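Here the complex is missing a single protein chain, while all its other protein chains stay put.
Order of writing sets the chain letters: A, B, C, D and E. Residues in each chain are counted from 1.
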Amino acid sequence: MKFGVVISEGPYTHQAADSAFHFVKSAIAKGHEVPRVFFYHDGVNVATRLSVPPQDERNIQENWSALAKEHGVDLVVCIAAAQRRGILDDNEAKRQGKDASNIAEGFRISGLGQLIEMGIQTDRLVTFGD
Amino acid sequence: MKFGVVISEGPYTHQAADSAFHFVKSAIAKGHEVPRVFFYHDGVNVATRLSVPPQDERNIQENWSALAKEHGVDLVVCIAAAQRRGILDDNEAKRQGKDASNIAEGFRISGLGQLIEMGIQTDRLVTFGD
Amino acid sequence: MSEVKKFLYVNRKAPYGTIYALEALEVVLIGAAFDQDVSLAFLDDGVFQLTKGQNTDGIGVKNFSPTFRALGDYEVTKLFVEQESLDERGLTTDDLQEVTYEDEDDDWAEKPSIRVVSRAEMADIMANQDVVLSF
Amino acid sequence: MSEVKKFLYVNRKAPYGTIYALEALEVVLIGAAFDQDVSLAFLDDGVFQLTKGQNTDGIGVKNFSPTFRALGDYEVTKLFVEQESLDERGLTTDDLQEVTYEDEDDDWAEKPSIRVVSRAEMADIMANQDVVLSF
Amino acid sequence: MSTLHTVNKSPFATGALVSCLDHCKDGDAILMIEDGVYGGLTGTTVADRVQQKAGSVAIFVLSPDADARGLATDRLLAGVNGVDYDGFVDLVADHDRTQAWL
Partner (left out) sequence: MSTLHTVNKSPFATGALVSCLDHCKDGDAILMIEDGVYGGLTGTTVADRVQQKAGSVAIFVLSPDADARGLATDRLLAGVNGVDYDGFVDLVADHDRTQAWL
């Protein structure tokens, strides 16, 4: 079965990104497909590569990047939500006249249409938020 | 009178940073001192200079940076909270081996001791959070 | 696109204190381009999103409540508001702004988009969807 | 430092679902170095922070509950827990972990740091502070 | 010695206002800000609890937040008064401490 997943809250502050991670891992291990995870609201903050969690804590961004690489999950960050919150890729940084970008490997910035498309093309949609 | 202010939530997502801004402006206009504002939890996300809000919305980071410049308010971002969430200055970026920083003008990264010190040295402490 | 899915946007939070209401509306506007069967549910504090007379000048935040009135132009015409949620908050439909659409199947007659439903009806609406997005 | 202020850390949120409990504890640990008069209040869902038997292996998040037991070493010895908050959640003091400190004024006798108080007493404690930090 | 309590959550969404009402003391003040302003409305499921306290505790709503949410002044409970940000500042100065019910 195809699952779409929405993450609506930022890393560490809320458990949403952790819960979603364990859920997606289990879903894939059980033979389901998770073609896309959509990051919305503060969820876009999961995508920063500048995060430096304490050594004895999990690295939420790295976990997602690794999962995406291993299983081909499309990690989409909402562009409008990301702009408000200061999550940029190189293209966006250039376009907005900013001197740095901060998006991590495996994440890509795109529009809200990708969320609707995910809702249309998957069999189930699961939201992790606040 | 001396006011200390704590902001515990991120910009745009929660109203905290807006409410605090209006409060601090009024306090200063009424002749009070606001020597320091401390950004904790997701409040550290106010400090990113990479934010690009829509043209017809307020720019929360720029508002704070301007207020700090005009009135000498010390905008302190908690280092531990900032590291988890990917808010870095140049020094921290170098120290952590990261290829970019994202802190805005007028904000500085420091320890939680600055929060306690603010509580000791001000007459009133006001918290804006979730 | 052959398949039309029923999308429900569930709004349970008040406006301005948090961004969920505004960013939910942004999804609805983009989603309207996809020609799905769209409904919006307003229950619990979500009913506060539709109050009339919102004036955000004093808090320096954009007033997005007029956008609800534009939804008809996007063919988003089903805004279900829960009666019990209004009652608990001391509100009546008179406290809500008018949102209308022009019904192309009825000679473009102007009709109300807001439909007040009971809690039981809201539960039925929720149970009759393909995709539920919660804000 | 001549002036000693009374600091109260108010904990009203459950652990793990959000980071507030953990980051509150980080403030308490740093604050302990400042030689102020420190108290912690646990009420509403904050009482859940002190439950025993927490095991976070299954959620991949660090278990910080043992840190409460270290507070005595930092001379943080007043952890006020509200009885009514426990009652409403079906908890008794038996569900809480033991937190103790060694009382230097009483020949280093080991004493409990957790003091269960009524809601009225909690209100009195809150009203008797110089600085209240809420999490 | 008295306290200014701030409540920024809707009383229909979280327990913050009720907990605040249960812990404030005679002579304290409560200022409802952000989504907290809904706690000042008449005819709600919490109106009686708020009204009961309004005698012994001064209760305010932050008017800019009430305006943003379309709450007309005549919908506020008797004894619940509006203040602007300057009034907020005065309330902080006039009480010995501020406690936020987050």
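Keep this in mind: contacts are C-beta pairs under 8 Å (C-beta built on N, C-alpha and C of every residue); 3 or more make two chains touch, one makes a residue touch a chain.
Just so it is clear, the structure is predicted and the values come from calculations on it, not from any experiment.
Asker: With touch defined as in the header, list the contact partners of the absent chain among those displayed.
Answerer: Spelled out, the missing chain touches these shown chains: A, C, D, E.
Asker: Which chain E residues would touch the chain omitted from the figure, given the whole complex?
Answerer: Those residues of chain E that touch the unshown chain are 12-15.
Asker: Residue by residue, what part of chain D touches the chain that was omitted?
Answerer: Spelled out for chain D, the touching residues are 13-18, 44-45, 48, 51-59, 61, 63, 65, 88-90, 95.
Asker: Could you pull out which residues of chain C are in touch with the chain that's been left out?
Answerer: Touch with the absent chain occurs at residues 10, 12, 43-44, 119, 122-124, 126-127, 129-132, 134-135.
Here is the rule we use: only the chains that are shown with their structure count from here on.
Asker: Need the most distant chain from chain A, centre defined as the mean of C-alpha atoms.
Answerer: E
Asker: Let me spell it out: compute each chain's centre from its C-alpha atoms, then which one is farthest from chain C's centre?
Answerer: Relative to chain C, the chain whose C-alpha centre sits farthest away is D.
Asker: Could you tell me the distance, in whole angstrom, between the mean C-alpha positions of chain A and chain B?
Answerer: Those two chain centres are 26 Å apart.
Asker: Once you find the CA centre of chain A and the CA centre of chain E, what distance in Å lies between them?
Answerer: 38
Asker: With chain centres defined as C-alpha means, what is the inter-centre distance between chain C and chain D in Å?
Answerer: Averaging C-alpha atoms per chain gives centres 43 Å apart.
Asker: Where in chain A do residues touch two or more other chains at once?
Answerer: 12-13, 41, 57, 80
Asker: Give me the residue numbers in chain D that touch at least two other chains, ranges are fine.
Answerer: 19, 130-132, 134
Asker: On the basis of the stated criterion, which chains touch which? Give every pair.
Answerer: A-B, A-C, A-D, B-C, B-D, B-E, C-E, D-E
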